[in-house]
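Could you have a look at this structure, given as structure tokens, before my questions?
Only one protein chain is missing from this complex, and each of the others stays in its spot.
Here is chain A:
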Amino acid sequence: MAERVLACAPCHGAQGEGTRDPYFPHLAGKPAGYLFNQLVAFRNGRRHYPPMNYLLAYLPEAYLNEMAEYLAGLNPPLPPPAVPTAGKEVLATGQRLVTQGDASRNIPACTSCHGSNLTGMEPGIPGLLGLKPNYISAQLGAWRYGTRTALAPDCMQVVAGHLTEVDVAAVTAWLSSRPAPEERRSVPRGTYALPFACGSQPQ
């Protein structure tokens, strides 16, 4: 299988560990269902990034699923955390939003879906650690503007719609500065209940 996904290597690393490019994420060890959903979304053009859309356009779902399972099973170490460039107050705001949310603005804590360790839950919810600041900020921006969408009900789009640019900067700064936990794998399906319905994680 490693040979069959070599086309991913220049951007995502030979072991799916990521590369130095600040916008291309690591893939290894993310939950298989999440990876599969992204592969299908790129293939169908719903998630728009022409080089990915082009690469996957004529691949059947069974094969994409096999790729997702393979990448999910890899376990290289997560990339090191970013050295924070934001001030303490910004980081504190980020930490608060990630771990507690802001009920007054209908923003749930990231941890309520992505897990108290932020490692995600199988099969569809990705972990949020080991991602570079540019990537986190670009993805939250894409959710906010509706250029990245997921299967309905698209909870992530709703949540991101409540974030301001200042929120995005704070969440990005704090998340990207967190070290990898000892156990980086996503927790099994059903470990905790989600606060709302999520198309990517049918319950």
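Here is the rule we use: contacts are C-beta pairs under 8 Å (C-beta built on N, C-alpha and C of every residue); 3 or more make two chains touch, one makes a residue touch a chain; residues count from 1.
Following the convention adopted for this analysis, contacts and distances are computed from a predicted model.
The complex includes a chain that is not drawn, and of the options "Alcohol dehydrogenase", "XdhC family protein", "Protein translocase subunit SecD" or "ABC transporter ATP-binding protein" the UniProt name matching it is "Alcohol dehydrogenase". Of the residues in chain A, those that touch the hidden partner chain are 3-11, 21, 44-46, 50-51, 53-60, 62-63, 66.
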